[in-house]
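After the structure tokens below, expect a handful of questions from me.
With one protein chain held back, the other chains of the complex are shown just where they sit.
Right, chain A next:
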Amino acid sequence: MAFLHDMRFRAYFYQVVAIGVVILVGWTMFSTASGNLAKQNIATGFDFLSRPAGFVITEAAIAFEATDTVGRAILVGIANTVKVSLLAAIFGTLLGLAVGIARMSRNPLLARLALVYVELLRNVPLLLYLFLWYSLIILILPPVRQALNLLPGVYLSNSGLVVPAALVESGGSALLACLLGGAVAAFAIRRVSMRKRVATGRSNHGGLIATAAFVLPALLLWLAGGVGISWDFPTAGKFRLTGGLHVRPEFVALLFGLALSVSANVAEIVRAGIQAVNKGQWEAAAALGLARGKTMRLVVLPQALRIIIPPLTNTYLTVFKNSSLAIAIGYPDLVMVSNTVMNQTGQAIETIAIFMGVYLALSIAISLLMNWYNAHVALKER
């Protein structure tokens, strides 16, 4: 019985027991619940996903009609959630980077302003901000019938921003091919020019050439008349503007609230990252004659990035989960669509299981992606 005293055996044994207990409890709950549901003649299962939804979702990232299935309605919810979280993460990161650097500024006014910005955003619940932004939009802007006509075809009202929509009528695939090819070429050119520059120490115009490689093919195609674009101008209908591209206030308020909350978190992370870079790096860069801006961009930020990535993952996970606050201000995200589905089918447990599963899966995907990126930029010790 010597193995009973083996530390490694014990460690494994306890873990196996713990997992076993969790599985047993989970399975017992699941089987009793489904047994009781069946006994009470309550419909269970996921058949309802293939039934027609019967309700409309106006703000849909993918096309949706009332005759589509419940499953597709939930898919629309997922797409809307991903759309708003992704945009909020991008805008928030760019803004947060700027604010974080401003926090470190030697100009006291700028540094203090950045501090106030961060503290105001971090210390009030996001939900209150969402109510605030949404109320501001719908109360300050005029109703749609008195919409402000900012530019020809551009209208602003409390029903959102309406701009002319560009419809690609012909040559769409050629344009896409040009853009994709351009992007690949630009990426390759930039890599080669960077390598050349590291090897020779002389600056070349790699960035400029790469940009040209990206833009020129598509531009030439367009100028040569290879793409037919027609503009769909909004026109005044009976109650509101029809046609054109609508950016609705619910989406804007949510995007604004999420992006600002991300930016405050990112600003603090960036500040911490910059401060964690050894002071000697600044002094060494100054000794080489680099200006302060260049020191920041070329010496400090690349090193700070390694420290920034792990907490940034947390921020991205938070914004993704916080997007469920959309429900308060009428943006049809996953939770909102699921709620409507629940009300119609009465199958709350299944619907909740779906949206919890989706949040879990997407959160894990974000974590994996960020971990991969982290491993990519981490200091490689050999």
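By our rule, contacts are C-beta pairs under 8 Å (C-beta built on N, C-alpha and C of every residue); 3 or more make two chains touch, one makes a residue touch a chain; residues count from 1.
Throughout what follows, contacts and distances are computed from a predicted model.
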From "Amino acid ABC transporter substrate-binding protein", "3-oxoacyl-ACP synthase", "Histidine kinase-, DNA gyrase B-, and HSP90-like ATPase" or "Translesion DNA synthesis-associated protein ImuA", the hidden chain's UniProt protein name: "Amino acid ABC transporter substrate-binding protein"
Which listed residue (A:F131, A:W222 or A:Y373) would be found touching the missing chain in the intact complex? A:F131
Taking the full complex into account, find the residue in A:Q281, A:T318, A:Q344 or A:S367 that is in contact with the omitted chain. A:Q344
With the missing chain put back, one of A:P143, A:G172 or A:G357 would touch it. Which one? A:P143
Missing-chain contact, candidates A:A66, A:L120, A:L150 or A:L368, resolves to A:A66
Residues from chain A at the interface with the omitted partner, ascending: 28-29, 32-33, 36-37, 39-43, 54-58, 66, 131, 134-135, 138-139, 142-144, 158-159, 237-240, 242, 249-250, 324-325, 327-330, 332, 335-336, 339-340, 342-346, 348-349, 352
